[in-house]
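Every protein chain but one is kept in place in this view of the complex.
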Amino acid sequence: MAAAFDEMKGHDGDQVRPAYGELAQWLKEVPPDVLDYRRREAELIFRRIGITFAVYGEADATERLIPFDVIPRIMAASEWRFLEKGLTQRVNALNLFIKDVYGAREILRAGIIPEDLVFRNPAFRPEMNGQRVPHDIYVHIAGIDIIRVDADTFYVLEDNARTPSGVSYMLENREIMMRLFPELFSRHRIAPVENYPDELLASLKSVAPLTTSKEPTVVLLTPGVFNSAYYEHSFLADKLGVELVEGRDLFVKDEVVYMRTTQGPQRVDVIYRRVDDDFIDPLTFRADSILGVPGLMSAYAAGNVTLANAVGTGIADDKAVYSFMPAIVKFYLGEEPLLKNVPTWRCREEEHLKYVLDHLPELVVKEVHGSGGYGMLIGPTASKIAIEQFRAKLKAEPKNFIAQPTLALSTSPTCVEEGVAPRHVDLRPFVLTGRNGVRIVPGGLTRVALKKGSLVVNSSQGGGTKDTWVLDS
Amino acid sequence: MLSRTADNLYWLSRYVERAEYLARILDATQRLSALPLAYVGASNEWESAVLTAGCATGFFKLYDEANEENVTDYLAFSTANSSSIRSCFEAARHNARAVRTALTMEMWDSINGTWLELKRYGNGPTSREEFSRFLRWVQESSLRFDGSAYRTMLRSDAYWFSRLGVYMERADNTARILDVKYHLLLPDNERVGGPLDYFQWAAILRSVSALTAYHWVYRDSLKPWLVADLLILKDELPRSLSSCYEAIVRNLDQIAGAYGRQGAAQRQARGMRTRLQNSKMDGIFQRGLHEFISEFITENNRLGGAITEQFLL
Partner (left out) sequence: MRIRISHATSYRYETPPKSVTQVLRLTPRNHDGQYVVNWRVEVSQDCQLHQQEGAFGNISHVFNAEGPFDELSVTVAGEVDTQDTHGIVNGAIERFPPALYLRETALTMPDPAIIDFAEATRTDAGTDTLTLLHALMMRLNAEMTFDTEPTQVETTAAEAFAGKRGVCQDGTHIFIAAARHLGVPTRYVSGHFYRENDTSAQDAGHAWAEAYVDKLGWVGFDPTNAISPTEAHVRVAVGLDYLGAAPVRGTRYGGGGETLKVTINVDQANWQTQSQSQS
């Protein structure tokens, strides 16, 4: 594996890249104890406002803080413009793909994607078949995970088309940076992100059903206080100025959704839902769900409510479907994809599986439906035993896995025990799609692997976050 | 606003108010039971505390006898009792957490701080002194929460529902004391009980924090019918039934005004307010104090049901 590209110093490491000029200078000037002091101050603020998340798979499932790194990750305006174009293209293609999969199924007929990969995919929702959604938009909010390997090459690592989270960190990180480092801010011209809630609200209102007569009512549907992302749900509802509702606050009568208010039933037009498909309507999906709204799908089918994101969008963030994204972009848009896909071996295919089994120590192997960095193997850093254990899992259920080369994610200067050192980062921009097109707030959430050499940036696996600065030049 | 949000706010206030009431009962009982028998008679004050707290059924499932040790534990710290002070604070905090964005920072800090501090008391105090400090702390916590709501909340429906919870709970609490102790307040009691009952009357007043107020209002020594008059009909006393209903009607009217719609809850509350306004102590005694109180408790519960039905479901 070649040395990683550094966001500040490039490949060779002796020259500071222009976007990082001011920051490099500042890092030289600022005494280490001040940096450390600010870091602790930031942690205190986070703890007081209570931004925590629950960690799965740990016995005590305690509430934890996601570590915050005070050194920002910086992108030049030209870099962002390129990403913005690429992301817009990708999300447009995702929307067309989902519409097609639940509609005419042309991409299956054309033989570009195997039928069974769609039909037998747990994320495919047959119940959505033939159903139109308001304005033909399915993925209203997408979180596209981007990694960088050199000055000009960005890869998409994952498309999150269900209920991507993390945007509250993007907003809070910026807020805290402005409080802690006003002088560093004044030395840059940074594109703002705090208009994200306004953009989101406008976007959600724009996709209200055609039957909405007046100003549409938007709500945010949460599974409740025990959900790991509850903080984000209440944070966003607050910023959007919409009601934070649970399933039991809503009901369906005569194909219209209402919320129970102190003034009687009030019609709901758009539901920004953070409840998974499986739980959203016990009369259509899991009958044992108490988080959903009975009959919601009937109101949806009647075209009287918009769900954001639509039901069944998971088919687009399946990792096996991901491997077809370049073909998907070409099929629907007739364009070459601007953002690259990481080369992917689909273990469901015999030849691919053979290659993967022969090269396990070099590859990253992921579960097709996994997320959050769980259940994956990183060949180069895994022990022999771990590799052999994974080999057995892979052989037992090959169709559940894909494999990719181990990419050297770019690094960015980060505050660690020894001082300031490079650590691997990725980027999750949040892409909004409304009736009037795609909107992306400049930047996104930069996640950083705090352990030296680690390539796993997921917060559940010891990753942290950084503020992301897109320079406005 | 969401019915669930209103429900959470209403119950948040009710639980905090209930915790304070329990602390007052325990405080008054502790004083009474410390007096020599000659001053208070042979009645079991601890049993009467359980009755006044309205949880006798649950208590006697666990214990055969009501004494200081098990009553203080059951009313203050027990997790088996869903209306113990601890359970009240926990339920209050649970309701607060569910509607955190509808609370002001001060309210959240107050209830969350109380909940955190509750842990310090563990499973109960080690001494009477410590227990007294605990009871004072409970009352102060309730005052702090009430004050934070009063001083920081927007005057909108969220505030009115939260106030409604306070006064509904308070009316119920005062009525419950009267229900258990009414026999001490009957007009002929002065002759029957004589000075023996003096400390009981004082204790009743203490449990609604009205001992000083009594003297200010009547400028007289303690007389049972005046105690009853104060607790039932005097608008000036914040914990009297009459005063609670003045506030209930006012808050329900605010809601009706904002929503532009009246309902069963408003009509019923006004009816009760009118009845209290038109009553005199003589008349109440003539028709029977106990009957009056029982009827009030039933009606108050019915109003609680109407509020729930109209707004909170």
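Letters are used for the chains, namely A and B, taken in the order the chains are written, and counting of residues starts over at 1 for each.
Assume contacts are C-beta pairs under 8 Å (C-beta built on N, C-alpha and C of every residue); 3 or more make two chains touch, one makes a residue touch a chain.
Quantities reported herein were computed from a predicted structural model and do not represent experimental measurements.
Every shown chain that the unseen chain touches in the whole complex is listed here: A. Check A:31, A:111, A:126 or A:182 against the missing chain and you find that the one touching it is A:126.
From the options A:77, A:149, A:191 or A:302, the residue with contact to the chain not on display is A:302.
When the missing chain is restored to the complex, the residue among A:138, A:251 or A:331 that touches it is A:251. Across the interface with the omitted chain, chain A contributes residues 105, 115-116, 119-120, 124, 126-131, 251-255, 282-284, 287, 294-295, 298, 301-302.
As a convention for this text, only the chains that are shown with their structure count from here on.
Remark: chain B residues 1-6, 97-98, 100-101, 157, 161, 255, 259, 261, 311-313 touch chain A in the complex.
Interface residues of chain A, counted against chain B in their complex, comprise 225, 234, 237-238, 243-246, 248-249, 259-263.
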